[in-house]
Each structure stands twice: as C-alpha cells, then as structure tokens.
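In this view, the complex is presented without one of its protein chains, the others remaining in place.
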Amino acid sequence: MNTASWWPPVSSAVGDALLIAKKDLTIEFRSRSAFLSVLVFALLGIVIFYFAWDSTAVSAADLAPGVLWVIFTFSGLLGLHRSFGVEHEEGAIDGLLASPVSREAIFMGKAAANLVFVVAVQAIAIPAVSLFYGLPLGGIALPLAGIALLAAIGLVAVGTLFSAMAANTRLSELLLPMLSLPFFVPIVIPAAQATAKLLSGRPAIDALAWLKLLLAFDIVFVVACMLAYPFTLEE
Amino acid sequence: MKPTPLSIAAAVGIVATYIRAIYFTPFEAIQGPAQKIFYIHAPSAWVAFLAFGVVGFTSVLYLWLRDDRLDRVAESSAEVGLVFTTVVLITGPLWGKPIWGTYWTWDARLTLTLFLWFIFVAYIVLRGAVEDRSMRARYSAVLGILGALLVPFIHLSVYMFRTLHPKPILMKPDAPSLPPEMLTTVLLAFGTFTLLYVALLRARYRYAVERDGAHPEESYNAG
Partner (left out) sequence: MNSKPVAVVEADSIARAFGARRAVDGVSLRVSSGETLAIFGPNGAGKTTLLRLLGGLIRPSGGSARIGGEKLPGGPEVRRQIGVISHRTLLYDALTARENVEFFARLYGVASPRDAAMRSLERMGIASRADAPVRSLSRGMKQRVSIARATVHNPNVVLADEPFTGLDASGARALSGLLEELRASGAALLIVTHNIEEGLSLATHAAIMHHGRIARSGDRASIVAADYADEYRELVAAGE
C-alpha cells in the first residue's frame, strides 16, 4: 500500500488538529474560571444527590453509579457549550476556514480539546464520588478509568458537533441540551450499568457487554459527527 | 385542509376500521375491552416509526442531492410523526393501566417511542431556531441522520436493561396468534393509518410549499 499518497494529508490533519486543540486548551485554562465553574457544578451536584436520597432506604453504593454518570452528562454540557463560542466572538472561525486546515481537522481539534476538559473534570469528580459516598474505588480504578474514557469520547463527539450547530442559532443554551441529551442516554446507561457491576464485585467480564455497546457507540458517532461537521458550515 | 380523494379515503377507512374494531371484532380473552386501544396504539406506533424513517431517508438524500422538496418532506414527516408518536405515548399508558396495573413501564418499545418523541421535538425546535433556510435544511438533515443512527443504540441499551412488552403476536411466520377477525382488523388499522399518514404528509407538504412562497426554480441553495 502506497503510504506516500495518503500519509501526508493524514499526518498534517492530525498535526493541525493538535494545533487547534492546543489553542483551545490554552484559551480555556488561561482563565481557569470556566474549568473551575464546571468542576464546582459537578461537585455540588454530587453532594446534592447525596442529600436528596434517604440513605436508610437506598445505600450510597447503589446510588453512586447513577449519580456519577448523570453529573457527568450535565457538567459535560456546561463545558461543551463554550467550545464554539470563542470562534464567533471576533469571527475567528473565518480565519480557520480560510486557512489550509481541513474541516475534519477543525472538528477533531475542538473535540480533542473538549475531551481533555471533560476528562480533567472526571479525574476530580470520580474520586469525589468515592469520597462522599464512601466507596473504595481503588480496586476497580483501572476498568473505571476505561469506562470513563469511553464515555467521555462519546459525549465529546456528539457534544462538539451539536455545540457547533447551536452556536449558530438563537436559543443556543437551550438547544444544546435538547439536541444532546437523547444522544447521551446510550452512553449513560452502559456506563452506569458497567460501573454498578464492577462495584458489586462481579468480575470485569460481566461488564463487557456494556463496554462493547459503548465502544460501538463511540466508533459510530465519532465517524458520523466528523463527517457531519462540514455540513454545518456555511458554504 | 382541502379534502382530497386521498384524505377522504383515509377518513372513511379510519371510520370503517373503528366500527369494525368496536362492533365486529371479538374481545380478547384476557385483556377484555381495554385491548381495543391496541387498534390505535399499534398502528400509530407503526406510523411513528415510518415517519421517522422517512425523515432519516430524506435527510440523507437532501445532503446528497440538495433538493428543497426533500427538506420539505422531512419537515412535514417530522411534524406528522410527532402527532402519531404522541398518540402512542398517550394510548400506551391508557392501555397499560388496566392491563399491567401501571401507567408507564420502561420496556424497550415504549421507551424507544419516547426517544422518538424527544428527537422529533428537538428536530422541530432546531428548525424553529435557524432562520436561514439553507442552514436550517442542512442542520435538520444532520439531526435526522444522527437520530436514525441513534435508534438502534437506544433500543439495544434499553433492551439490555430490561423488557416486558407483550411478545409480538403478529409477526410469526407460521401462524399469527390472533384469531382471524382480530388479524383482519389489525391489518385494516395498519393500512388505514398509513393512508392517513400519507394524506397528512401531503397536506403539510402543500402548506410548506405555500409558506415558502416556493417558486419552483428558486431553491434554498445557491448551487
């Protein structure tokens, strides 16, 4: 197979995507206020859920997987919303579109930046759940990290695309959750179910069916959203 | 809505079906009179999914061919589909309460229908939020396609989660479990509901054509 013909465009696309991701992350973490706000939102949510339930009726261990993944979707939404806002402030998206960068690379770069953001929130939220709900997550840390990563990828693929669309409309704050949440359900169900199975001490293999579903979702939607992105741009 | 031969046929068909359903079809042994709702519930579900499929299919075609008529069909099918989906979600609990003792069950099919409802609503709200016609058509098409891709995943997730919908009693290749009179009524209901869908779709499409002030030669798209 002649790699000389397709490798350069692919490797330059990856390079461009990384450049864009780095630019987005620089902007996000320079002010830090967005990250901190989303983080605090997640932590508050975790705490509120704890008090909303009667702990004699439902044990914290039963509650934790659900809480974790629900908070994940809502805090994810908050973070995603900003993703394309920065491109519209001064019309910078036109600068990107006029440049040699491919549309797919723009999408992948933005999605990668969103992924880092979401994973960073998860890295603090998951130990927080462990702490507040009295769950020793150490034993299942590795599989849980795997689930978290797969879930984050799915969330970010769909969320990046819809935030690109929502940014161009009126009602953008309302539209983003409305469009995204139905798509987050096939992420939350497998993630929560797999987490619950792992927590109840079942062997990791039991959670496998759910993980396969999550992986399939990720593959389908990363590809579909990347292909759909150019259609959301003015032509 | 101007009466057309099709819509008259659909209306007559519906009336005929229900007269048959109520008076000339026997009661189901276990479920009793409440089972009659099935003759609204099941055909509505069929139409809801048909409408959804039409949206998905025309969305793909639109992104490929960029023909505005496809966008109008998609728009019309989404609104008509929403109506039928709502009917499913209302008749479901009405049927469920006498039969299963509970208004709502999170079984695979009803839940999937609920998601169809959410996607239809999101589709319509999205269209309302975009003013530029070409952008609206493209965005809707993207949502239509992604929504269609979502359906198998919702179904699988919920199915793996749990299921307790009555087993399908119609689609057995060897022999349907329904007595013949019921089967006929059901097939009649499916047929007339499909006719009704097409009639409503056409009416809504005509409305979209007028609203767009459509001059056939001017399309949303520049090229």
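Going by the order they are written in, the chains are A and B; count residues from 1 in each one.
In this section, a residue touches a chain if its C-beta (ideal position, glycine included) is under 8 Å from a C-beta of that chain, and two chains touch if they have at least 3 such contacts.
Computed from a prediction, not measured in an experiment: that's the story for all the values here.
Undergrad: With the missing chain put back, one of A:Val70, A:Val86, A:Val116 or A:Leu149 would touch it. Which one?
TA: Considering all chains, including the one not shown, the answer is A:Val86.
Undergrad: One chain isn't shown here. Among A:Ser11, A:Ser99 or A:Ser200, which residue touches it?
TA: Touching the chain that is not displayed is residue A:Ser99.
Undergrad: List every residue of subunit A that touches the chain not included in the displayed model.
TA: Contact residues on subunit A toward the absent chain are 12, 16, 19, 23, 26-27, 30-31, 86, 89-92, 94-102, 234-235.
Note that only the chains that are shown with their structure count from here on.
Undergrad: In whole angstrom, what separates the CA-based centres of subunit A and subunit B?
TA: 32
Undergrad: For subunit B, which residues count as touching subunit A in their complex?
TA: That would be residues 63, 115, 118-119, 121-122, 125-126, 129-131, 134-135, 138-139, 141-143, 145-147, 149-150, 153-154, 156-158, 160-161, 222 of subunit B.
Undergrad: Name, in rising order, each residue of subunit A that touches subunit B in their complex.
TA: The touching residues are 158, 161, 165, 168-171, 175, 178-179, 181-183, 185-186, 189-190, 193, 209-210, 213, 216-217, 220-221, 224-225, 228, 231-232, 234-235.
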